[in-house]
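Showing chain A:
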Amino acid sequence: MRDLVEESGLMIEAQGLRIARGGQRLLDVAHLRLGGPGPTVILGPNGAGKSLLLRCLHGLIGADVGAVRQNGRPLDGDERARQAMVFQRPVMLRRSVAGNLDFVLRRRGLARRQRQDRIADLLAEGGLQSRGGQSARSLSVGEAQRLAILRALATEPEVLFLDEPTSALDPGATQAIEALVLRASTRGVRIVMVTHDIGQARRLAADVVVMMGGQVVEQGPAAQVLDDPANGAVRRFLAGELIF
Partner candidate 1 sequence: MIGSVFRMGALVLGLMAGSLAQAGDFIVVQSTTSTQNSGLLDHILPAFEAETGIEVRVVAVGTGQAIRNAANGDGDVLLVHAKAAEEKFVAEGWGVERFDVMYNDFVLVGPASDPAGVRGGSDIVAALSAIAGAEAPFASRGDDSGTHKAELRHWASAGIDVSAASGGWYRETGSGMGATLNLAAGMGAYALSDRATWIAFGNKGDLVVAVEGDARLFNQYGVILVNPAKHPGVKAEAGQRFIDWLTGDEGQAAIAGYTLDGQQLFFPNAK
Partner candidate 2 sequence: MQSFAQEMQAAFTLILAGDSELLGIVALSLRVSLLAVLFAALIGMPLGAALAVGRFPGRRALVVLVNALMGLPPVVVGLLVYLMLSRSGPLGVLQLLYTPTAMIIAQVVLVTPIIAALTRQVVEMLDAEYAEQMRSLGLSRLATVPVLLWDGRVALLTAVLAGFGRAIAEVGAVIIVGGNINHVTRVMTTAIALETSKGNLALALALGAVLIGIAIAVNALVSLLGARSRAEVMAHA
């Protein structure tokens, strides 16, 4: 297995993470390092433990044993503040589109004028300029997911986690989301995205981590993992077989 260590920049390291429930092993990651400049896609069949791993990396869940470290430090409030996450289904506050962004910007202590400018920039970035005053709950799922990404970006994170953000979206909305994610990546935000869609992995990933049965079974540069994986099960998965 090849390491993905990037000598400079943010690095996340998971060590000996294990979660078991009812005698069943849900997560068992001996060692994982994430930190490459391009988007890292965590790929695998449903139930592989991808979302669970993401939540551990973001500090939403505590593993039974093991630790997560970011830049060599434990995952405390300060370190987590450098992260942001977008979930499978967007959770919008019951206020306007602009209001959702304002909520986050206020917490960062920005003055009113600054917030207004920043909101305008973000909305333009996501193609939602005309929707500022609209109720966020009245957006379509695709638009709401775009807003969720914008809201996450408003916190100016160093790493953005995304948990299957387009699994419920049509191709048009999916394309808009992927474009937004790539733009963020070129601006320097580290992307760590979970998906079970192999095509999406091909489109977005610079590096790929493949998970099966709670374990990391393969990782490396995208071209290598996707076209010529070392692991036989991964090969069968990429060929379209159902993996149990």
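One rule holds for everything that comes next: a contact is a pair of C-beta atoms (placed from the backbone, for glycine too) under 8 Å apart; a residue touches a chain by one contact, two chains touch by 3 or more; residues count from 1.
For anyone wondering why these and not others, all candidates are chains of the complex that A comes from, given by their letters.
As the structure is a prediction and not an experimental result, all values here were calculated from the model.
Looking at this complex, which of 1 or 2 sits next to chain A and touches it?
Here, the candidate touching chain A is 2.
Could you pull out which chain A residues touch candidate 2 in their complex?
55, 58-60, 77, 80-81, 83-85, 87, 91, 93-96, 103-104, 107, 130-135, 151-152, 155
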